[in-house]
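Excluded from the complex is one protein chain; the other protein chains are retained at their positions.
Order as written gives the chain letters A, B and C; numbering starts at 1 within each chain.
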């Protein structure tokens, strides 16, 4: 008991020692609070939500909070600046964003003039084209390692269905895609190659966009013509460094074996670098990691300037040490971002954050009375 | 060359072999598509966003997509059902949700009658109370392992500032919290303990809510009275199994050393189990993992029924094997969820998904013409 | 062409501008390398592995590398210091570590005198006891959200098998556990409670360890007596703040309803704090997050000292902002770690890193010629 009391005394003391605790409230702060250079007054608010609020209003509420919500709010502000001001926007699109439903968000951004160059994967272009010519992806289900997942995927194999996480693609669409490439895309490139040697990858993606737009219109496909088509129609170049690493690349390779057609691996780097050169102000909007992220950032290694704005939406954790999850500040050490650049990374599922950030940024840009782009925006982004 | 052709032939063959490819489009599907029992027609749509859309409209768009977006859409639908129908809702709140700005989203849900029991941590109650009596958290910055982070946290230590990821808390608020507990909360419980023995943890959280509401009103604190106060005023019990594991718990322990006051670790399990018993339909809305998640789910181990609805917002990956990231289907094997239960897990930052899911679900429930709760909803959730 | 050349010139220039590139290697460093205060010479080596190397040798190789390997190497060094020197070691064990095969690693550490206090979950104690009295967990398979996972877990439910990620537990073991508690554990505590009021949680875990050891011996169970038994036999206290949050806690509650038995939620904090007080040097070894992590760290909030060593093995990402993934430097701002403390977090699956770190640390401690603990180590850790 006395033992108890003794400890209690000690605890009191130590507690004091730890928390500058003082029972005399009045003069406590006077004597107990040390000078604070690191800490500055910037209270955390609390997000408040209500029925019927707009996405832009929700984004404002995120700004009151911490952790990822604060990052998301900053991502909206930086994206608003990229969209509203005269910024050359380089858009990196990795991952399975097209088969999983992000196709229209990107094609609308292109149509409405928010993107100046797209850096993406052959897979995204393959799946974008399949939908442009009438194919469809389907909602499916996922399995983990283990006997049953195996059986499930074996069955899908028997049924000729390819799985992308929780999305299915019937394989016959690849055959339709091959026919499309062999009839509407490769022949003209073959002639150009015969005349002038290997064509650039950007030349292929442009021709693909033209053909997708044409077939989408003539076949009256319900789904919109998509990303490559929108880029073609709006003179937005699409760069795809690892094109071989996709079904589109496999098709190009097979076609090249019986024709003079071939692709130049280096040619695109000149116009891409030129675009970075000519940019008064440059912004990078990167969805996911991989080659699209690195290629978007590395072009600044060979230009005097660097990115003034950068937003990254990723779910790869930075502690893996991989580039995909690397912070954008890391890119600053390489000179890929300006020291004064505004940048933020949002670590959350991009299928959730991409539509959220784009909707909120567009709300700010397009509904502000003095919005410069206000008029220029077509109705394409209004959901029919 | 012939070598080439030979390979090309082989490739063609194998390609056929892999993709049932056929140049004759017409009758392809007839002969090339195998019977498909696993695959069913359920096309992935593409999210479309536009300026000024509501959060509920955005949630609809997520439903078109795959991966996390599809899960988020399902979370909104299940939450709508929990909120609209006569469901007893058990709300698990883990993590650093209060200091990082989610306090008001939860207190509004309690005030508007959407929550029947709250299972949370002592930390959330500590930080909720600090703001109720006039303290504030502040936006700060984060550091990783390494020399500089260390120096940063050493400086914060010198300055008497505690860091919670990117949020700061000046330590004097803990002293104010201690005074609050010793003057307005513990004395009455001490008398009850003297008369009837150890009090329940729920009795402490209720008294804390009463005191927080009182001080918040008398001191005219700009921030709202918070979660514990809202629970007290709306007769919503707060269960906090690991209360010792918090500053609130440390204070209770220190007070108990010089008084007959003590807490009964088991008492709350009876009313919580009774609530689960009496529930016609039961729903679990779990934010984060840890004790709040497990305690919310395990109560069904000792009741004949189980949860009919369950939504989980977490960023812990399932492949760790830990309970925090475990899927809700796993809980079904334990009998914590009904076989027929509707459940989904959203793997993304909860500070982003919680306001998003709540705003979208409230939009559906409160703006539908025949909304039963429509009238009952106060204006508390309208942002001032 | 001239255009080309012009660009090439520009690129050269910018390239210079970016990388201080100079064709004259000799005097390059002289003029092109700026003063470097941040950067210091500390070359990354390259891990080299060979057949038959020991785990300790592998750990040395990790020290040459970066990212997680470097962290793991540091974890081994800090653990070695905790084990070799006269350090009071607080061991936090969260997660599903016992059902997933980490039980023996921990019980051997206790038997060999490396742990002074264990802070864990009721779940770990429940699964530890089930194996002590003859029950077994089994390898199983995992499923993700989706129709098939659901069916799988529904089937397991019908078959009376509980799933913990990829581990199965037949439910009859819970009934055996209940009988064990009601026959060998609760009665004596009931008598103590009748005489002296609520018992402490540590008193329950100690009695559980005694009973587990007894039954394990009398029933000649092939599996070893486990963690609670080893703690009992070596006078190592086990603290379990959230004991209600487990099947053990549910059993205690049900027993308490028809007996004077009850548990005091606060009692254990005094001896735990005393242990921290008396520690000349204190170390925290934390596996996973949750309550065991926070409770292990927070005890230093009410002691004059703090941890001198801290190792954390976790797979929760820090960017969630949750405590489970929080860096240990963050804990320094709270005064839970000494400013001069040695600490590291390893972000990887703990079922992989725990045996690895322990084996490497034990190799260093027990095989060094001047090892103080060398003799004291029993053969319990030699695999039979």
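Going forward, a contact is a pair of C-beta atoms (placed from the backbone, for glycine too) under 8 Å apart; a residue touches a chain by one contact, two chains touch by 3 or more.
These numbers were taken from a predicted model, which means no experiment stands behind them.
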Subject >> Residue, one of C:100, C:246 or C:312, that touches the chain absent here >> reply: C:100
**OP:** List the residues of chain A that touch the chain left out of this view.
**Re:** 71, 94-96, 100, 123, 142-145, 149-150, 152-154, 156-157, 161-167, 197-198, 201, 241-247, 249-250, 252-254, 256-257, 262-270, 288-291, 294-295, 298, 301-302, 315-324, 326-327, 329-330, 332-335, 339, 344-345, 349-351
Original post:
So which bits of chain C touch the chain we can't see?
Top reply: 4-5, 7-8, 11-12, 15, 19-23, 25, 28-29, 32-58, 61-62, 64-70, 72, 96, 99-105, 108, 136-140, 144, 152, 155-156, 158-161, 164-168, 170-172, 174-176, 178-179, 223-224, 254, 257-258, 315, 318-319, 346-349, 351-353, 355-356, 358-359, 362-363, 365-367, 377, 381-383
Subject >> Touch list for chain B against the chain that is not drawn >> reply: 4, 7, 10-11, 13-15, 17-19, 66-68, 141-149, 152, 166, 270, 273-274, 277, 301-304, 317-321, 335, 347
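Definition applied: only the chains that are shown with their structure count from here on.
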Original post:
Over half shared or under half: which fits the residue numbers at the contact of copies chain A and chain B, same or different?
Top reply: same
**OP:** Please work out the Cα centroid separation of chain B and chain C, and write it as a whole number of Å.
**Re:** 25
Subject >> Centre-to-centre distance between chain C and chain A (centres being mean Cα positions), rounded to whole Å >> reply: 36
Subject >> Where chain C touches two or more other chains, by residue >> reply: 142-145, 149, 152, 166, 270, 301-302, 317-321, 335
